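One protein chain omitted, others in place.
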Amino acid sequence: MKRTEADCIIIGAGPAGLKAGTILQSLGYKIFILEKEYQPGGKLLLWNTLFPHDESAMEILNPLLKDQKKNIMTSVQIETITKSPEEFTVADQNQTIYTSPALFISTGFKPFNAGRKEEYGYGIYDNVITSVELEDKLKNNNITMTNGKVPGKVAMIHCVGSRDIKVGNEYCSSVCCITGIKQAMELGKRIPGIQVSCLYMDLRLNGRFYEDNYKMAQMSHKIQFIRGRLSETNEDVDGSLVIRYEDTLAGKPAKMIVDMIVLLVGMQLDKSVSRICPLINEQTGTDGFFGTGKIDFSSNPQKDGLFFAGACTGPKNITESMNEASRVAFEVHHFLKNSLISEIHDRHDRFRLQNS
Amino acid sequence: MKVDGKKVFWNEYQKDIADDQYYFVRSCIRQNFFPGAEEAFIRILRNDLGKDLYTDPNHTTCTGIGYHVDLVKLETTMTVIARQFSLMAEAGYHNFVISCVTSFGLYNEILDIWEKHPEIEEQVRDYLYRSTEREFRIPENLVHASDIIFKFKDQIAAKTRYKLVNQYTGKPLQVVEHIGCHYAKIFPEKGIGGAEHPYVLAGLIESLGGEVIDYPEKRMCCGFGFRQYFIKASRGYSLSCTYRKMKSMEPYQPDLIVTNCPGCNFFFDRWQYVISETKGETYGEEGNGIPVLTYEEVAALALGYDPWHLGLQMHQVAVEPLLGKMGVDYDPAVKYIGFSGKQLSKPQIPDLLKVY
Amino acid sequence: MIGMTDFGFKIHKDQLLDQDRPNVAYKEMIEKVPSLSLCISCGSCTATCNSSEMTGMGFRKLHLYLKTGLYVNLKRGLKYCQYCGKCWLVCPRGVNTRKAIVEMKRIFEIYKT
Partner (left out) sequence: MESFFVIPFTIGLIFLIISLTASYIRWFMALRIKNKVRLKKALSIKWLVVSLVEVFRECLLHIRIFKVNKRLWYMHMSLAFGWFLLILAGHIETISKTGTFFASPYKAIFLDFYTRGHLETGWSVTGFNYIMDILLIFVLSGLFLAIYKRFNAKLLGVGKTANHSSTDKVALAFLWLVFPARLIAETLNHTFYDGGGFFTGFLGNLIYLQENYNFLSNAAWLFYSSVLGGFFILLPFSRYMHIFTEIPHIFLKNANIEVLHDDGITNFQVHACSSCGICLDTCQMNVKTGLMGQSLYFLRNLRNGKKPKENSIMNCLMCGRCKQVCPVQVDTLSIRMNERNRMNGKMNYDFSYLDEASWPAFQSRIVFFGGCMTRLTPAIREAMKKIFMLTGEDFIFIDEYEAICCGRPLLLSGQYEAFREIVNRTRRRILDCHPALIVTTCPICLNTFKNDYYFQIPVVHHSQYLNSLIKEGRFIPQRNGVKTVYHDPCELGRDLGIYSEPRKVLDSLVYLQNKDYKAGDGLCCGGSLADLELDVEEKMQIARETIEQIVTNDTQQLTTGCPLCKMTFQMAGLYPVKDLAEIYAESMITLPVEKITANMKIRNYSNMPVNR
């Protein structure tokens, strides 16, 4: 059994975890970043380019990984997390034990399982894919259907697994709209003459430069925005997909035949950590994410050495995620500094007691 | 099409089906339209599978049709259904089998109401007692007759004389399965395979060697709709629905339509004639229609029952092409000779749709 | 002989919006008035429209009819336009509504497509 001590253990080597790690390390703390996958980067690894300026995901990731290599433990399956008054103890599948006074949870999200929206036909029809899969195709520059042809008509379906009481996710995942627009434009750039239609129920583009992207999508790429929600997908005899929705502005039911459907899947909390630790599970909000969601101390109300940041405290884009991680990293810093001071005070008291 | 994807749903939506000791309630309309169908069900269960099936001469309609056209009040319907349950208890059975999909939906709806509002159940108990001095017990297992056939599909398949395979080409027959709306659309968990991709008929067809067609308008209603059909002015809606479904399945060149609902069976069958008269279109080969059979009729045919004993001459669309493809041994001369040996009167021959 | 039997009812015309029908007019319009694609259907144009008060028509609907291929409605609505230009002034996205209307009129009223 190997035992390792640190000032702070960070679970999850996504953008938030890496950002916090960088800051804490620069403040002189000893940290460990535990990652269950075989390489660090989190969901950034799935992405090719990022909205709103088409920056490469790798360009964002590489500076974060710099100087962090030795702190990151990959392929770690955490088995137990326990807390004594002084410290957290984390044990992994190799019985390696990590202890630290502060635990920083940045486990991020997992994409909604699109198969749960049965009527959309994900997992049943070829060429019904999720935004994550499309991003992979974009990354490999291989945007083809299963028959090897290039799609001519694509429908992007917004709010898959978001704001949907039927799958239990009543919240808005906040980044899918802009992701959809980014990907639609990307398709427009890569495949000349492609027709992309976005089926939305609300467009929520609340970030800087997002409106520019929206306008560019409309103006330069002629992406059609149709207000209506997909009701069912069926396959036609030639393998194309027949979709049914209501054009809610026209107030009429409508059908469209497309070659490919991209489901813009929402974010869900990755529950793997909360399942093994009741202490963490307690801090889950009504929407299923960690933290209170209140304006101040949104990530940690109790100040007991447990900190949350990133997409595990609610759907966020990368900027927001890293910003939150930075803020919380400084909270960790204060926490560690205060506990150090109180420890010195304790020692001082004990010394005086012994001497008196 | 990813069949593996569908299997996920088929595995997810399963239900308990009793092994034996069935109390069988018949359908009001099916006995009149296709009198051989329910008889075939009883014979398959008793003779081929050796099960105990009780058909009660005392049971009445479930009032489903009256209920759906707003003629019968819900309380009355519930009391009538309570009476059926009391008859079942009286006969000493626990497992309720329903022949009609509308009834199946209605029974499930009422059981759901009673579960959520026990006070209503109490009240119905009171109504039943006051009107008939009976008491009832909720069945332990309530299934649709097609669920039973599904459960024993492998046993049936093992015994079959004919397969759903085209004996001329050796290829599987192309089969359209149509599930009655009330089978699973009200309570997806009550149907095998759920509401979006039901498996109850598809499973049977697969085990008999046929191939199920997934056509775009698969999920649409056959067009029956009580309010539509019973008012002549709105009958066009009913016809239009069937027309759309027929147009949608046409490119797949189906050999057979299988349904599990009395209404669907009837309307697919009869409307093909009306469409041929109004539009001049037929959907089978050489002016034939697409034969429409119930699940029991298909199973019975496969088991080697005589088609005329099954009452297949009561179908508008001639089944002879199907019998030919399946290689069923039958005597065309006795088609219109009844059980009593008397000649049934021959139908009028339509202009377009072929009748033999 | 078809229609020999009078059933007293018939197959209904489809009311579905068929997005696969080629919409040549819309394509032509987008080429002529590129800003039309910026419309977000906010309805400011209709709210300010002189004739919408009396006819129920407005630019948002006209655009929608064009986009969804409901040309009959579009032609009717186009006739009511007084062309005052208020819709252009209130449009938050700078759609050149007046040019769009003239172009639509030319496509749908002069050439009778």
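Each chain gets a letter, A, B and C, in the order it is written, and its residues are counted from 1.
We adopt the following convention: a residue touches a chain if its C-beta (ideal position, glycine included) is under 8 Å from a C-beta of that chain, and two chains touch if they have at least 3 such contacts.
It should be emphasised that the depicted structure is a prediction, and the values quoted were computed from it without experimental measurement.
Asks: Where does the absent chain make contact, in terms of the chains shown?
Replies: C
Asks: Looking at C:Met29, C:Leu64 or C:Leu78, which residue reaches the missing chain?
Replies: Once the missing chain is taken into account, the touching residue is C:Leu78.
Asks: Among the options C:Thr5, C:Asn23 or C:Asn50, which residue touches the chain absent from this view?
Replies: Only one listed residue reaches the unshown chain, and that is C:Asn50.
Asks: Touching residues of chain C against the unshown chain: what are they?
Replies: Given the touch definition above, chain C has residues 35, 48, 50-51, 53-55, 75, 78-86, 89-90, 94, 96, 98-99, 102, 105-106, 109-110 touching the missing chain.
Definition applied: only the chains that are shown with their structure count from here on.
Asks: Is the way these chains touch best called a line, a ring, a star, complete, or other?
Replies: Graph shape here is complete: every pair of chains touches.
Asks: Where the centres are mean C-alpha positions, what is the separation of chain A from chain B, in Å?
Replies: 47
Asks: Could you work out how far the Cα centre of chain A sits from that of chain C, in whole Å?
Replies: 41
Asks: Between chain B and chain C, what distance separates the C-alpha centroids? Give it in angstrom.
Replies: Each chain's C-alpha centroid was found; their separation is 46 Å.
Asks: Going by the touch rule set out above, which residues of chain B reach two or more other chains?
Replies: In chain B, no residue touches at least two other chains, as defined above.
Asks: Among the residues of chain C, which are close enough to touch at least two other chains?
Replies: If we look for residues of chain C contacting two or more partner chains, we find none.
Asks: Can you list the residues on chain B that touch chain C in the complex?
Replies: Touch residues, chain B against chain C: 232-237, 239-240, 243-244, 274-275, 277-280, 351-352.
Asks: In their complex, what parts of chain A are in touch with chain C?
Replies: 197, 203, 215, 218-219, 222, 224-225, 227, 247, 249-250, 252-257
Asks: Spell out the residues on chain B that touch chain A in their complex, using ranges where they run on.
Replies: 1-2, 4-6, 8-9, 194-197, 214-219, 251-252
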